[in-house]
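Data block below; observations after.
Apart from one protein chain that is not included, each protein chain of the complex appears where it belongs.
Let's look at chain A:
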Amino acid sequence: MTQLTAVGKPSEARAARRGAGRPRRALTLNLIAVVAGLVVWTLLATVGVQGLPTPLAVAARAGELIADGTLPLDALASLRRVLLGFLLGTLLAVPIGFLMGWYATARGLLEPYVQFFRTIPPLAIIPLAIVLMGIGEVPKVFVIFLAAFLSSVVSTFQGVVDVDKTLINAARVLGASDRTIFAKVVVPASTPFILVGMRVGLGAAWGTLVAAELIAAQEGLGFRMQQAQLYYDLSTIFVGLIAIGVLGLLMDRLLLFAERRLTDWQERR
């Protein structure tokens, strides 16, 4: 038997794993693209596209907004809303998704609602939410919650349904009860789906947030841009846009990082 240990070496998958060292070339190209974009932007602004501020002007405006505390406060207000809505949405979506995936009855009862509401863009709920819940924090958080919930619930449910039946059988023949199978097989096996759902949910939540703030808010990135629009303050609009992009990207990367860490066991082909 000892001579058999040489059979089949561990695959090289580990070494070839993504993120283990993204080629420097790709990073250089990314950097070149960003610089080129800034140059084109500067050219367009200096040639005189009506009212377009230069990158420098936008940077200066960003500096002012940071210095007087407006930008951090707005970003904080926006982040608070999105995180609250997103957390509530995900916290509810995961158990409901599990219920739908595991029990045919729950699925039959809940699926019509989930599928129906999924076809309505959360933004379309805003008028209703404002009428019913006023213009405070509640309707904004609710709409964000809805956006995050609907994306997460579907992928959690799909993840549970897609769990490899052989894995469930493998646990059953080792003597696992239904409860053990759920906790030790179904939950870990559907984690990748849940995390993908969360990423999509966060994206949806972020997109919904800004729109919600455009309509009725006293602070927040969307509100600030809305104000700037009234005064034809393009620099502030640009600062807002870039802040939204950067924050969205950061949150996405954070979740991606968590996803990689938590689902490192997956065979990536």
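To be clear about the criterion, contacts are C-beta pairs under 8 Å (C-beta built on N, C-alpha and C of every residue); 3 or more make two chains touch, one makes a residue touch a chain; residues count from 1.
In the analysis below, contacts and distances are computed from a predicted model.
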item: Chain not present in the shown complex, as UniProt names it (candidates "Chemotaxis protein CheA", "Peptidase M48-like protein", "ATP-binding protein" or "Threonine/serine exporter family protein"); value: "ATP-binding protein"
item: Residue touching the undisplayed chain, where the options are A:45, A:82 or A:171; value: A:171
item: Residue among A:30, A:115, A:180 or A:218 touching the omitted chain; value: A:180
item: Touching residues (missing chain, whole complex) on chain A; value: 1-2, 4-5, 7-11, 13-14, 164, 166-167, 169-176, 180, 184-185, 188-189, 191, 263-267
